[in-house]
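A single protein chain has been omitted from the complex, and every remaining protein chain is retained in its original position.
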Amino acid sequence: MIQLESADRFLAQMSDSVADGERIRRCLQCGSCSGVCPFGFAMEYPPQAMIASLRAGELSPLLDSDSVWLCISCYACTNVCPSKIPLTVGLLSGVKTEKLMKGSVPEELQAALTSARRYGNTLGESPRKRADWMKDLNVEVPLLAKEKKPVDVLWYVGDYPSYHPRVQQVTRAMAKVFHALGVSFGILGPEEQSDGDVFHLAGERGLFELLAGKNAKTFQKYEFKEIVTTDPHAYNTLKHEYPKLGYSFPVRHYTQYLHDHLDKLKSLMTHPIEAQVTYHDPCALGRANDNHIYDEPREILQAIPGVELVEMGHNRTTSICCGGGGGGMWLDGFAWEKAGARTSEWRVLEAVHAGAKVLAVACPYETPRFDDAVKSTNHSGDLVVKDIAELLSEAITG
Amino acid sequence: MSDVWVNVETLRGEITEISYTMLAAGRVLADGLEGSLTAVLLGSGAKDLSGKLGAADKVAYVDHAALADFNPEAHLKALTALAKSGAPRVILFGQTAMGTDLAYGVAMANGFSMASSCRTFKVEGGEPLFEAVTCGGKLIADGKMPGPTSVATVMPGGYKPESAMVDKTPGVEEVSVDADLGTLRTKVRGYIEPDTSDVDISKIPVLVSVGRGIGQEDNIGIAKELAAALKGEISSSRPVVDQGWLPTSRLVGKSGKSVKPKLYLALGISGAPEHMEGVPDWETMIAVNTDENAPIFDVATYGATVDIMDLIPALTEKVKAATGG
Partner (left out) sequence: MDIVVPIKFVPDLVEELEIDEGTGQLDRTFLRLVPNELDDHALEEALLLKEKHGGTITVVAIDSGDVDETLFTAVAKGADKVIKITGEGYEEGLSSHACVELLAKALGDLSYDVILTGTQAVDDVDGSVGGLLAAKLDLPYVGYVTKAVSEGGKLVVTKEYPGGLLAEVETDLPAVVGIQAAEQAPRYVVTSLVMDAMNNATIDETEGGEATATGAAEITAMRAPEKGEAAEMIAGDAGAVAEKLVQIMKEKGILS
């Protein structure tokens, strides 16, 4: 892969290597992308301006600017583009790749990338500790390497759910729900590597491919009917990107899986949660790759006794990203400095405005990001953030 | 041979604190070996500094124009020659910018055994032994110092330098060395003064010190708020300064300031030796780090393993409430 020197080569590369990439040449310059982009107002080159520059034959201004790092890969632009240009995966990631090739990357993101390459997770933790979250858990979580028998579900856990203290709570709740349902499952534990979705979106395609290869090799060692994941980014990449590398595995997000078992869940949930709950649609489950998984999570929430579901102003396809995707998790300081705003804070305010007491989420970046946003917007006590898995676990065991 | 030499370090005409730590260490070794302790002083017109080296039995002073500033090559040549003309049982150097430019060279050139990052010494059965700190402070190495001569570099912390700051005038012997100090490949051009426009953290009683765990530049502001609420100042370990998030004037540690505060709040700092060198004494140290095995918990007064990004705002709020500030 050569470092692209020119705008022409960028456009040609995008046309060749990204599905429907050649549509970039049919940009109408309507500006819908820049308008819907949560950080479009703060970018020197929002998507529309990037394309204008490229069509004028100029790539270097885009590389001299660092405002592309404000992009959180939320797919809002891709979703709204009338020419159906794959903006997020083709244009934005492409420019990010060019920046990375020049060695220009904000330090925190660099640390996450370096850590993922060395340890298979973005948190700089030892891979040997990847399953430590299950210590002191009162239910058993089978490790496939030890069990050596076929399971129905290979539960792909993910980086943050394995290591981050707040998200470990969600993981433990999920384990309890699986148990209550009597699911035959197992996890990879220390063998699991980062799924790679966010690296692909952040422009580090090579790192994504390296990790995907490792994961695929590990999956192939075991017998299972499907992969179920608590991480929408893992869902997104396992479903759409891994097959492009030749690694095809049936995969569902846990809300899709649990939706199949809704009747049984209902019978188990004997502890009502009396609250107005609003659901935040994760980008990777919604707009990304037209996944559009909107109903299953809602039906699960509505099945919890006592829950009254309310909708925020932006929902489903218009949901506002939590800000964690595509590397955003490690660019928060950068974004704060440049834009003075956090999408997670907007979202929390929307939730409060909708009259919700509980903000229900289904993605591991969301729990810590929204927790922080609740504090920074001074709504501690007004709003509480819970993953759907946590709500289910509470409704089952009390 | 049972004598001990200490390579006294001087910087801009002042004897460095590590020299006294080494004299204290040297005394333990010399007494155990039943030999004498010599402070080796190199300089130009610096003989009077010997008056501060009373903790030694005698001072060997080498005077030469080339030794006026710390010139690694000149000092190394002089010491190597000195050792060749009659080496002791143990030679101590500081684990410092000056000591490490010399120790390894002296050991290699003379075929002496080498032990580095040593903190304490003892003598058992006539044999000198060392205890060294390694792997970021996570491991201790115990070892022997094989003769005829062993070289060791000494970290601060094993002995109190004050114990070697005595009011006694030792005997001074001016020694000449058989070394060509006139032809040198290295030259000291000059010094760059530290920026004194910022506050001197070594004079601040309350320090909120942040390490790698602070995560990103944006979080420095939150830590500064806490420091302000406590009427103190922010300081840091090396990674924060290397990233450019705080100026060097705020660095606590080997190449930064040495502090002895009333309260040292170590946030997201692991406690590696290079940093801990900068905190030789404190009244209360509170360490917060999500790694329960961080070496800092071995020395701090109080500790917690909560996330500092949760703790800092909570603590700032409560401090403000308690002080009405």
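List of remarks:
Which chain is which? They are A and B, in the order written, and residues in each are numbered from 1.
Everything that follows uses one rule, which is that contacts are C-beta pairs under 8 Å (C-beta built on N, C-alpha and C of every residue); 3 or more make two chains touch, one makes a residue touch a chain.
Since the structure is predicted, the reported quantities are computational estimates derived from the model, not experimental observations.
Only one residue from A:T97, A:T122, A:N215 or A:T255 touches the chain missing from this view: A:T97. Across the entire complex, the residue among B:A68, B:M114, B:V175 or B:A228 in touch with the chain not shown is B:M114.
Interface residues of subunit A with the unshown chain, by the touch rule above, are 1, 97, 100-101, 103, 105, 107, 110, 113-114, 117-119, 124-126, 128, 203-207, 209-210. Subunit B residues in contact with the hidden partner, per the touch definition given at the top, are 11-12, 16, 69-73, 76, 96-98, 100-101, 103-105, 107-109, 111-117, 130, 132-146, 150, 152-153, 185-195, 206, 230-231, 238, 242-243, 248-249, 251, 254-258, 262-263, 283-288, 293, 295-307, 310-311, 314-315, 317-319, 322-323.
The rule is simple: only the chains that are shown with their structure count from here on.
Mean C-alpha position of subunit A lies 47 Å from that of subunit B.
Residues 215-219, 243, 290, 307, 309, 313 of subunit B touch subunit A in their complex.
Remark: subunit A residues 107-108, 165, 332-334, 336-337, 372, 375 touch subunit B in the complex.
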